[in-house]
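Here it is, the structure, as structure tokens.
Note that this complex is displayed minus one protein chain, with the remaining chains in position.
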Amino acid sequence: MSSALWPEYLVVIGVMVTMLTVIFSQKSGIGAYFVALAALIASGIVSIVEWSSPNLPVFLFDHGVMVDAFSLVVNGLVLLAAAGALLIGWNDRRYGSDFPVLVLLALLGMMVLGLADNFIALFIGIELLSLPLYILAASRGTQVSGEAGLKYLLLGAFSSGILLFGLALLYGASGTMVISHLVPSHLVLPLAAGGLGLTLVGLVFKLGIVPFHMWVPDVYEGSPLPVTSYMAFGTKVGAAAILMRFLFFGFSLSSGWWGPAVGYLAVLTMIVGNLLALAQKDLKRLLAYSGIANAGYLLVGIASHNIQGARALLFYLLAYGLAVLAVFAIMTFVAQDRDSVSVNDLTGLYRRSPWLAGFLAIALLSLAGIPLTGGFVGKVYLLQAAWFANQPGLALGLVVGAMIGLAAYVRPLQRAFSAPDGAVLEPIPWPWAGSIVLIVAVIGTIGLGVYPTPIVHIVNQSAAFYWLH
Amino acid sequence: MILFVIVALCALIGAVGVVIAREPVHSALFLILNIIALAVFYIVLSAEFLAAAQVIVYAGAIMVLFLFVVTLLTAGKEDQQRSESLKGQRLAAGVLAVLAGGGLAIVAVFNPSRPGLLPLALPRNFGNLSGMGAILWGPDFVYLAAVALMLLTAAVGVMVLNRPRPAPEANPKVREREL
Amino acid sequence: MIPLNWVVGLAAALFGIGVVGVLVRKNPLIMFMAAEMMWNAAALVFVAFARSFHAMSGQVMAFIIIGTAAAEVGIGLAIIVSVFHHRHRLDIDEVSRLKG
Partner (left out) sequence: MFLVWLLAVPLAGAIAALIAPNRAAKGVAAITSIVALIGYAGLLFINRSSVNVPWIPQWGIRFHLVADGLSLFLLGLSVVLFVVAIVASNRDLGRPYYFWLLFLEFSVAGLFVAVDLFVFYVFWEVLLVPVFFLLTGWSGEKGKKAAMKWLIMNLAGSFFMLIGIVALAVIHHQDGAGFTFEISKLSGMAMAPGIGSWLFLAFLVAFAIKAPLWPLHGWMPDTYRESPAPLTALIAGVLSKAGIYGILRVMIPIFMPQFREYQTLLLIIATLGLLYGAFLALRQTDMKMVTSYGSLSHMSMMALGIFSLTRAGLLGTTYYMVAHGLMVGGLFLVLGLLEHRTGTRSLRDMAGLNHSAPRLAFYFLFFVLGVLGLPGLPGFAGEYMIIQGLITSHFLVFALIAGFVLVVAAWYMIRVFQAVMQGPAKSSAIRDLMTRHVVWLVPLAGLVILIGVWPAGITSHATPSLYHAMHFVGQGGGVRL
């Protein structure tokens, strides 16, 4: 037992205790939620304490995992995502009493992705993250939900297969399992190229980058709302973190192998994702395509391959996650007993619930990248990274994508602020747990936009790729 | 070499069989052939423990599960044998995949992996039960624990997915708001 | 002694067949089996390279793959059963009101 891994151990303990709670209190099931929340908070506190400790980074299990400031920030992000999902789905019987257990298990996978330093840990992280999400996606029990789970599962298994084969080839080409011990100049080239390519495809599949994005909208649409929020935020954090680790630790010296490819994928994803978002009528599908586009923005941070890129990626993840949590909380309020919200359902939201409409405006404008919101600062950071990398093409792609995306985000807003067509509309109730998420997310979004300095400080300290500059 | 050819042929036949078999039952049986062929390779490659695990876990547990589900889902249902037509997009994807796989295989065959700077003999206990045990219960225990967690997840998942549910239409206000 | 290259080549072929299976077939069970085949191919490569490097780490990876596959199959079959047990045909295209 190494003390550096206490955030993860706490989550594991949380899983166990939550399961026991579920078993021993079959009736109400609310206890499990509280236990899970307690585990999240405890793990978060330990992460924060550790972040400020001086003896980082710590290598454990023979370079199996690496605890450093980067992994701890990833911990923070995924804990936020998990807390958000848990509170949005608070005590919702439709997802079963095992919902908190599965959220915690997936959280563990995401945390491992932030730590992983060898192929085994990488694979375990991906699978620990995916398996509970397959279940969660199907957990609603309706036909649509089951189909979403099935689609996610099949494509997940497929992409894991590609990833595994790529890792196997890389193992053969290098003779080591440890990502940070990969030395590009010692690799056997054809094998390494094939391995790197396949691994990238596998990881990019999980992130939902454009040629491999087909599963995202369907899975988002079919999954229950809290789970979708978890996929949109948490999975993205995990996948982006491991992609960055893998490329920046393993192939930092040979960025020419993957940099251009990732750059083209980024531009393609930003533009195609936003274009497809334009046509969507269902809010969840809209967010799915927006998620694809945002994954493209994240790739900008990776493709620029400099320290600014790493920092910008972390910052943008937080800004994106907060906005997404806010939108999903609002969607849960509006959807009530259903599981989907169309753009038309928002009509007259301003009359029904002015504050909700205002918060929706803030969240969507943050996604669109309007100043005084976190999304804007994040985009500026990414633009900086692209310019520091002398890649104006990336900057241009980002801006063009954001421009197209703007129209997609503004349409639901105009709906929300236009008068309803005469139907009687009752005000929308605010469940307390979801309200906490919503308010925290909105305050965070505005806070990031108005005074980002502390967060910029944290991500600047945490992007621990010291050989980059 | 002859052994290699025979076993490789078994594996390939199994693999192709999985993909082209009309009925899922046949696919499953072909997959078992493939798995057992791989187990033979494991023995040849000094991974005795893995060979045993492969046979027990894969051929034994996983494939039995598959067969069980296949029969559960297809028993007494007539229609499922209609042949699948290959539409353009799928065909294109398939051809592409064949090309990519073939290319990969050729690359793998004709390009030697990392040239060995290796000790001549295998380490003691390489790949056998005590060697694997020493690793999995020693330095790499954490991975074993992670796999245990995944199996736990699977158990929870089966419970969640097949629990009795209230009919959603009949009882729309399932959600509790009193808290 | 089997030449390593040929084992890796065989694994690549199996992998390719698996990919084709997932892409071409519509029956989710068969797609799932094809995906399992891809995993197996990867495990074979790990074991082969472990033998050539005289290092056990590849075998550990293969073991993890087998264990994970077991968990994944458990979940996957549970999902398939819950989706299909009152359906006539097993066809992934039929599944969707969700369009691709």
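Order of writing sets the chain letters: A, B and C. Residues in each chain are counted from 1.
Heads up, the rule we're going with is that a contact is a pair of C-beta atoms (placed from the backbone, for glycine too) under 8 Å apart; a residue touches a chain by one contact, two chains touch by 3 or more.
Since this is a predicted model, take the numbers as computed values, not measurements.
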Over the full complex, note down every shown chain the hidden chain is touching.
A
Selected from A:V183, A:A279 or A:M403 as touching the chain missing from the view
A:M403
When the complex is taken as a whole, what residues of chain A touch the one chain not shown?
354, 361, 365, 370-372, 376-377, 379-380, 383-384, 387-388, 392, 395-396, 399, 402-403, 406-407, 410, 414, 417-418, 451-453, 456-457, 460
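Here, only the chains that are shown with their structure count from here on.
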Chain contact topology (line, ring, star, complete or other):
complete
B-C against A-B, pair bridged by the larger set of C-beta contacts:
B-C
Roughly how many whole angstrom separate the Cα centroids of chain A and chain C?
26
Length of the line joining the C-alpha centres of chain B and chain C, rounded to whole Å:
4
Between chain A and chain B, what is the gap in Å from one C-alpha centre to the other?
28
For chain C, which residues are shared contacts with two or more other chains?
8, 11-12, 15, 18-19, 36, 43, 48-49, 52-53, 60, 64, 68, 71-72, 75, 79-80, 82
Indicate the residues of chain B shared as contacts by at least two other chains.
104, 107-108, 111-114, 140, 143, 146-147, 150, 153-154, 157, 161
Contacts from chain C onto chain A in the complex sit at residues 8, 11-12, 15, 18-19, 22, 28, 31-32, 35-36, 38-39, 41-43, 45-46, 48-49, 52-53, 55, 57-58, 60-61, 64-65, 68, 71-72, 75-76, 79-80, 82-83, 92, 95-100
Going by the contact rule at the top, pick out the chain A residues touching chain B in the complex.
12, 15, 19, 30, 61-62, 64, 90-94, 96, 98, 101-102, 105, 108, 112, 120-121, 124, 127-128, 131-132, 134-135, 138-139, 141-142, 149, 169, 172-175, 186-191, 194, 336-337, 429, 431-433
Residue positions on chain C within touch of chain B in the complex are 2, 4-21, 23-27, 29-30, 33-34, 36-37, 40, 43-44, 47-54, 56, 59-60, 62-64, 66-75, 77-82, 84-85, 88-91
